[in-house]
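As you look at this complex, bear in mind that one protein chain is not there, while each of the others sits in place.
Which chain is which? They are A, B and C, in the order written, and residues in each are numbered from 1.
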Amino acid sequence: MKLNRRTLLKGAAASAASIAMPQVVMGADNIKVGSIIDTSGIFDLYGKPMDKAVTLAIEEINESGGLLGRQLEKIDYDTQSDMALYTQYAKKLTRSDKVDVVHGGILSASREAIRPTLRKSKTLYFYNVQYEGGVCDRNIFCTGITPAQQAEVLVPETMERWGKKIYTLAADYNYGHITAKWIQHYAKENGGEVVQTDFFPLDVADFGATIAKIQDAAPDMIMSALVGGAHLSFYRQWAAAGMNKKIPMASTTMGVGNEHVVLTREEGDGIMMVYSYSKELDTPENKAFLSKWDARFGNSDDLHELAVATYQGMHLWAEGVRKADSIDREKVIEALESGVSFDAPTGKISLDAKTHHAVTSVHLIEVGDQKMNVVKSFGERQPVDTQGVCDLEANPDDNQQYEISI
Amino acid sequence: MSNRVELESRGLGMQFGGVHALAGVDFKLRRQELRCLIGPNGAGKSTFFKCVCGMLKPTAGDITIRGQRTNGLLPHQVARLGIGIKTQVPSVMNGLTVRENLWLAARRDNTSAVANRLVADIMDRLLITDLAAELLETLAHGKRQLVELGIVLAGQPWLILLDEPAAGLTADEVDRMIDVITDINRESSLIIVEHDMHFVRRIARQVTVFHQGRVLIDADVDTVMASQDVRDVYLGKQV
Amino acid sequence: MFARDVLPALIIGVPAMFVLPMLFDAYTLTVLTAYALLALSLGFIWGFAGILCFGQAAFFGLGAYSFAIAALNMGSAWGPFFIAILVPAVFAAVFGALLFYGRLSDVYLAVVTLVMTLILFKFMNSSAGEIYKLGDARLGGYNGIPGFETLTIPWDPGEYLYDESLFYFAFGLLVLVYILLRVLLKMPFGRALVGIRENEQRAELMGYDIRLMKTIAFSIGAAIAGLAGCLFANWAEIVTPALFSLGQSAEIIIWVIVGGAGTLLGPVVGAAILGYTKFLLGQQSLIDNTFVLGVILILAVLLLPQGIFPSLVRLWHWLLARLPSAAPLRRRSGRSRRDKDV
Partner (left out) sequence: MDYAAVVGVEIFYAVAVLVLISAGLAVIFGMMRVINLAHGEFLTLGGYAAIVSHQAGVNIYLAMLVVAPLVVAVFGVLVERLIIRWLYGRLINTMLATWGLSLAMMGAMTMIFGNTTTGIATPIAGFTFGRYQLSGYNLFVILMAIVVAVGLYLALKTTRAGLIARGAMQNAEMTSAFGYSPSRVYLITFAAGSALAGLAGGVMAPLVGLNPASGANYIAKAFITVIAGGASVVSGALASAGLFGVISQTFTLLTTPAVGEIALLVVAIILLRLLPTGITGRFFKGRV
């Protein structure tokens, strides 16, 4: 009966991947890498390049002989931007596919949906996305940047250039609320003030009233932590009112969805941000990475921060396996905690044992000519926000996402 | 025949926007009476009918049924006073069978066993037992009129309001309808709104003529038929 | 009643409960069961009481959220289980009374229920701030509420209901609710509801208070949807505002119409088939999933307006009627036409 069920499922799920790579070839000896990402639905803009990044990293590792002499096998599911499917596929990955590690999740909600399942089933989990910080769970490694890593650099740098009165606009969910707090924190620390913070539900696409309100408040600069397609309208309407010539803007989120390419030069030029990655980074690692990406996928138009973080997350995990010389979860976690690093496209990246978050370089970026031009780079930034609340060395059994209070 | 007044309206008025569909109707119905309401189109008889059964809320005056003031009661509340209503266009449950239609009406006040018996009796009386399992949507107009009458009877009302029961019936069916109505009248009072004067002549004793939202004349059938005023109204002259 | 309504459900339901987990994964079956229950709730109020609610997802979401919030505050899960049924039922009773006593029907009813769902959706989505807190539970906005207690075996609080045991529990509830609904529909209240669906005016003239009866039916539907939401929350271990979304409401309607409105089994089958289809579609990337669902809905409305299940029943009778020994069967097919409550 067991066999019956498996064949039934496999037969029905005749995905392109499994056609291209028949079951027989996939030896039982392969290391199974589970990947669950939204490659369709409203988040596929983020998910598709991330999926490519997983593919690229696996192929690289396999070409260089695999891990522990075994080949990596990618088992991926499209969660269709539907949170219910995350739980479902996570259960499938752990119970019937029995993967050795899971990389994936985009939204925090999707991460929180699968984190308990992966923890219970003792499956190592890598979450490779810029997020609000605060997750404290020994089973997970978060390789994306967190708000403090951005705001710590972005707020003082832009205040120095533009002035001390900040008007913050943020997406109305966890990420936005927490980022807004950090903006406020660093503004105060550097002697400035946030005159007003407005939150916008993710589907709000009309910012006319807000633009009027901002003018009334007359700030020196705008800090935007707006997210997603609907919020792109803000930059457009802002420029349409001619405001981009009057009040400068910085953002912790613009560019992740390649917004700077969608916006015209008129609309986008001059916006400043801080990220760990820009395609314009002039380092040999980045050049090499870009040429590999281009060779594999034709062009790198859709490449973004999250895809690079995913690529790096895959390699960090591989480093951990190599160092542990085992695929056993406990040994890999110990190896990762003992300090592994990777010379990544973004610069050197390593993992903080206390929080399981990334220590990474960040770069001050200014949009110009639809490119993210690097103005200044800052090496080895600690995940200070999560470090403030989480210490897995002291409490290895901790299992929650802290809301950082400042 | 008892003389007790069972339904009465005093100064009943109904206004739609600026139009007075009813302008002070005084009306009395006694026990076991069979009353026909006639009048040209727009005379107000259907509006009166709807006010009595709760589908419209009158804007002036009072309706009293067996001593209880019923203005503003809803149709189901009026129905629960023991009043059965048959509408102009047969209002039946198309997707249900004849038996189910009758049963729903019978079951409201009775136990299932009593309701079943009642339904069987009524189907016998109306000679529709052979249709018991047919869906209403498959029945011809005349049968639907009969079934609707059956639904009304299944509620065991003491007062029945019929709106144009003869409309669209064949000559044979009209004969049947008249028999049934006469039969019903042995136990219940009836108010019948009707256009068809031949039909009225065959069943009515007392007739109320509506005109321009008022009662023009209220008399026995022969008087009404002989009245010059009534003829003028039907010929469209102003009175 | 027992022989015609309860027995067949048991004869099919009980073996199915044990056979299905051998064919499919229990965790997939559990969520399909929750969906089936949700479809059943709409199938009941739409198919039998004639109330087309465009916002059945609201009660699903309310059930799930009530469960999560209560579980976080109470620390155990059986109290919340009943709260998850009660809250949507009470909410629907109040909201339904507002609508039905105001005589809203048809399109206007559809719009108002849809708007109500949107309000809940927008509210839940913008509840990320710290002030949105019920007891120990933060509403969490877009990210939802994770980390609440889930159901345990009543006599063994240490043992969680999950995977196969959760499936047995959910499926048992589905069979139970199905049987209760069938029995309800055979009772005078249920029959009168069908009467209201067929002709409101006539039901009123018969003396039935349709406002009250519709409100009660609406509330029963909401209770079932809340139960489905509670099961979903137990399965997913997280609740998010997406539960209230228009997409979720749309899916429920699609399940019911594809399965067949006017039957109880149809929506269940529709939800199971389409839910599984969606799951399978997620394992390929050739064709967009939303596109497939949309096309299915269009085709269902155009070609099978009565739904798959009643169409199959019709086909069955059509075939029977053409068999050589059809004479006695023909009469029966006439009977079964009236038994819309398949």
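Here is the rule we use: a residue touches a chain if its C-beta (ideal position, glycine included) is under 8 Å from a C-beta of that chain, and two chains touch if they have at least 3 such contacts.
Worth saying up front: this structure is predicted, and the values here are computed from it rather than measured.
The missing chain, though absent from the view, touches A, C when the full complex is examined.
Touching the chain that is not shown, out of C:74, C:93, C:118 or C:212: C:118 (per the contact rule at the top). Considering the full assembly, C:103 is the residue among C:103, C:133 or C:322 that touches the omitted chain.
Touch with the chain omitted from the figure is made, among A:237, A:370 or A:400, by A:237.
In the complete assembly, the contact with the undisplayed chain comes from A:229, out of A:229, A:270, A:368 or A:388.
Of the options C:90, C:183, C:212 or C:296, the residue whose C-beta touches the omitted chain is C:296. Of C:153, C:287 or C:315, it is C:287 that touches the chain left out of the display.
Where subunit A meets the chain that is not shown, the touching residues are 40-42, 44-45, 48, 172, 198-201, 203-206, 208-213, 215-216, 229-233, 236-237, 239-243, 246, 257-259, 262-264, 266-267, 302.
Within subunit C, the residues in touch with the undisplayed chain are 52, 98-99, 102-104, 106-108, 110-112, 114-116, 118-119, 122-123, 125-126, 246, 250, 253-254, 257, 287-302, 305.
What we mean here is this: only the chains that are shown with their structure count from here on.
Put simply, the chain closest to the centre of the protein, by Cα centroids, is C. Remark: subunit A and subunit C have CA centroids separated by 37 Å (rounded to whole angstrom).
Subunit A and subunit B have centres, each the mean of its CA atoms, that are 74 Å apart. Chain contacts: subunit A has no residue touching two or more partner chains.
Those residues of subunit C whose C-beta lies close enough to touch subunit B in the complex are 188, 191-192, 194-195, 197-199, 201-210, 334-335, 337-338, 340. Across the interface of their complex, subunit A is touched by residues 22-25, 27-28, 31, 122, 125-126, 128-130, 138, 140-144, 146-147, 163, 232, 235-238, 240, 242, 278-286, 288-290 of subunit C. Those residues of subunit A that touch subunit C in the shared complex are 1, 4-5, 8-9, 12-16, 39-41, 77-80, 82-85, 87-89, 91-92, 95-96, 107-109, 112-113, 115-117, 172-174, 176-177, 199, 201-203, 400-401, 403.
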